[in-house]
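Heads up: the structure comes next, in structure tokens.
Here the complex is missing one protein chain, while the rest keep their positions.
Presenting subunit A:
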Amino acid sequence: MSSLWLRCRSVLIWSPMAIMFNNHFYTLKTVSGRSMQPTLNPDSSTSRDTVVFDRFSIRLSGQLARGDIVVFPSPLDPSRMLIKRVLAQEGDTVSTLPPYPAAEVQIPFGHVWVEGDEPFRSSDSNSFGPLPLALIDSKLLFIVFPFSRWGSLAVSSPDRLPHGPIKRLQEAAVERERWRRSRVRLAPGNN
């Protein structure tokens, strides 16, 4: 009994460090929803993706690049967390997709443009406009579960791959990336 109490007490005493690590460095989360398909939660996978998210590089150094996948509370409903891909950073000009009122938008200071990989089921910057960097909670590092999908999501060059479904998936990812980039005009001096 007393040893159980001692164990609980030591867990309690050291919990601030654990919570700090989780809040400011790295955290594990399970992604639900289809808006990042087929990059995350693809139909071929039987379970939802569990992913390591990096809070450290967002909060402390503010490092973010076009193409990063980020997590943030929805600006329209803070209780919902969204996961989207960064398309453009401040100063860039983006060609928007339908729900957005203007055809082109220049990203204001301190903001980014985010979109889901699945353009039809996604509530993203096309519905709520540029996203303040201050809202971004973390960025995706790598998938840890399911184990068959273990690893980072970097798109490798499909040229070296043997013919087969993996090559076709990679080719589709490269094509999507090319399409994303074609819609963004980079800010001057930022190539």
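Note that a residue touches a chain if its C-beta (ideal position, glycine included) is under 8 Å from a C-beta of that chain, and two chains touch if they have at least 3 such contacts; residues count from 1.
Here, contacts and distances are computed from a predicted model.
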Query: Which name from "UV-stimulated scaffold protein A C-terminal domain-containing protein", "ADP-ribosylation factor-like protein 3 isoform X1", "Peptidase S24/S26A/S26B/S26C" or "Small ribosomal subunit protein mS29" does UniProt give the chain that's left off?
result: "Peptidase S24/S26A/S26B/S26C"
Message: Using the touch definition from the top, which of A:8, A:76 or A:172 touches the missing chain?
response: A:76
Statement: Among the options A:42, A:110 or A:146, the absent chain makes contact with A:110
- prompt: Residue-wise, where is subunit A in contact with the chain that is not depicted?
  reply: 13-14, 16-17, 19-20, 23, 62, 72-78, 108-111, 132-136
